[in-house]
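For reference, the structure is listed below as structure tokens.
For this view, one protein chain was removed and the others were kept in their places.
Per-chain residue numbering starts at 1, and chain names A and B are given in the order in which the chains are listed.
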Amino acid sequence: MLAQVVLKDVNKVYGSLYAVNNVSFTVQDGEFVALVGPSGCGKTTTLNLIAGLITMSGGEIAIGDRMVTDLDPKDRDIAMVFQNYALYPNKTVFNNLAFPLQMRKQPKDVIDKKVREAAKVLDITHLLDRRPRELSGGQQQRVALGRALVRDPAVFLMDEPLSNLDAKLRVQMRSEIKRFHHNLNATIVYVTHDQLEAVTMADKMAVMHGGVLQQYDTPANVFSNPVNTFVASFVGSPAMSLIPVEVVTTGAATILKGTSGWEMPLSAANARKAQGSSNGKAVLGARHSTLKLHKAAKPDAVPGKIHTVEPTGDITFAQVLVDGEVVNISLEPSVAIQPDERVWLEFDQDRMHLFDATTTMALKAA
Amino acid sequence: MTIATERAAIAPKAAEQPWGIGLLRRIIDHRSDYLYILPALLVMLVVIAYPVYYTIELSFFKTPPNLQMKDKIFVGFDNYAAILSSSSFHRVTINTLIWTVFSTGFAFLLGLAAALALHREFAGRGVLRAVLLIPYVVSAVAASYVWKWLYHSDFGVIGALAVQFGLTDRPINFLDNTTTVLPSLIVVNVWKEFSFAMVMLMAGLQTVPEQLLRAAQVDGASAWQRFWHVTFPHLRGVSMVTVLLLMVANFNSFIIPWIMTSGGPAGASDIWITDIYNIAFGRQRYGVASAYAVILFIVMMVLGYFYVKALTRGDEARAG
Partner (left out) sequence: MSTATQSSLPTTRKPIDWWRWAGRFTILLLLIFTVLPMLWMVLTSIKSQFAALQYPPQWWPAEPTLNNYWRLINPADSIGREFLRYFWNSFYVSLITTILGVVVAVPAAYAFSRFRFPGRTFLFFTVLVRNMFPAVVFLMPLFLLMRWMGLVNTHGSLILTYLTFGLPLSIWLLKGFFDNIPIQLEQAARIDGATRFQAFLLIVMPLSTPGIIATSIFSFIGAWNEYVYAYTFLSKQESMTLPVGIQRFFTEFATDWPGLMAATFLMSVPVVVLFLVLQKYFVRALTEGAVKH
């Protein structure tokens, strides 16, 4: 059965506030999609709308080939893993796993077989007689996954399933969920506030902010072609550095001018993009790895001052102040720099980003 | 394939709906929610809304003593005027204030002392708490009889003990003396309800962060300073709810004065509720008693407002 999820113009309004604002996207069968954004961006609300736990104010949702807009959660053929696992505290692990099957009036022997199968897959067979409070966080997480698994649903919904685990366990469970997705060829919609989780796990990510879907694409495309300054600064760590600049065109040449007066000539492609900015105000963006540091003045390089230096072992991160903005840059550990040292940053014309200062949208070649 | 939205990040406001239509819509959206509270609502309507309405209505009428309410006569605010201008109302009000303020005050202070003393973990603490709570659990009727016997003018153990310890020459007639009767009843009331304040404040004490007390100790605060600057501010909310609940309970007291003295001698222990009861069921003057009850009700509403405010703080913030 085709297990795609289609959202069309989905809205959720509380009073006069749009929690989810005209969101549309399609999750293909077998795809792992991460809904990502800062807290309060509407990602969990969107997931709850897909689940049917809250009613929509407008729009349509289809799961598989059925319209589910007016269906109860139980009739949508979905399973969900919650942030706090939501295991039934008064039931054993076995009965937690069996509950969805019991609710569907499956015969006892089928339930027993399916529960044991799922337990085996997740390596929790030895825990079947325990109660949730006797389990570690990682074990509870597995049981929650198991409860979703036994159902063999069309779609798995996961609401920040790893956020209650400690850092080490989180990395481990991350790869386990990835295996889970791969082995079952499952369709998964996964909510997280951690862009790294989204980038590492998902086939596609839907970046949300203020109830609005900002960008829906593969992690690689979102990373390399952010549609606006919000996405640019949200995805990637350290964040993309953003410097407000002025676009100055004299004759055939278009250059960027910093607030402190430095000037940077642009390549032909970048010049065409920059000319599209409204009022000649733009934002220059660059990721830490695309910047080159010079300790002596260099034509076309941007002057700055070292703010902090953070060695991490194999890479040293430095924060450079340019026009009062913090610019992140990564360096070989062998580069010796001191705070307050004057430096010059060379931008890569092919890998830098230009945004409109007013609309925050990425500038495109006219 | 990039499906980028061309919209700004910040969500626009939804169009404002006219207030009435919006409310109606929300009520219709939530119609099934009301089913859950319907049974409770029905019971409350019959046994609360109707009596309140009827009391207010009767307060404007002169009612016949035979309770044939079809014969009642409209008198406007006469009943109110009669009560507010009567000298017995003033005396009873003073009694009620003394009764309420001293009962509440002593119950709270004893409760606070007990809570502080029982806060530290020690063997037998649970048993002690249970024993201290027994008076709160038993019926006020039982308490009244027991204390009536303790105060007995001839064979009461309190009088006998007072003589034994040389405090008086002969047993005091606690309940038959206009000056001693009210304090004697307040003692019974405090005996009955101080442990309520105790458990409330014990629960409140558990919310005082241990770290803050430690920090204060490191900063050189004395035990008293720690109590005054750290513990007490944390108890403010609970204290307020406790005092309000005690006050309401005491304003509404009936059983202890009714069974022990019936408001006597010479009305020296008459408080609002016993007075109203006498007017209504003793003298069959329902109209006057209703007006009296409405006055009381207004006082309670003011207290109730503070009670609900103290209780529901933070409740609305919880997301549903």
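Simple rule for what comes next: a residue touches a chain if its C-beta (ideal position, glycine included) is under 8 Å from a C-beta of that chain, and two chains touch if they have at least 3 such contacts.
Not measured: the values here are computed from a predicted model.
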Touch criterion as defined above, residue of A:Ile78, A:Leu162 or A:Ala198 at the omitted chain: A:Ile78
On chain A, residues whose C-beta touches the chain left out of the figure: 48, 51, 53, 72-74, 76, 78-80, 82-84, 86, 88-90, 99-100, 103-104, 147, 151, 157
Touching residues on chain B - with respect to the absent chain: 23, 26-27, 30, 33-37, 39-41, 43-44, 46-48, 50-52, 54-55, 58, 67, 69, 110, 113-114, 116-118, 120, 126, 128-135, 137-143, 145-147, 149-150, 152, 154-155, 157, 160, 163-164, 171, 191, 194-196, 199-200, 202-204, 206-207, 223, 237-238, 241-242, 245, 248, 251-252, 254-255, 259, 272-273, 276-277, 280-281, 286, 289-290, 293-294, 296-297, 300-301, 303-304, 307-308, 311-312, 314, 316, 318, 320
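Please note the rule applied: only the chains that are shown with their structure count from here on.
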Centre-to-centre distance between chain B and chain A (centres being mean Cα positions), rounded to whole Å: 54
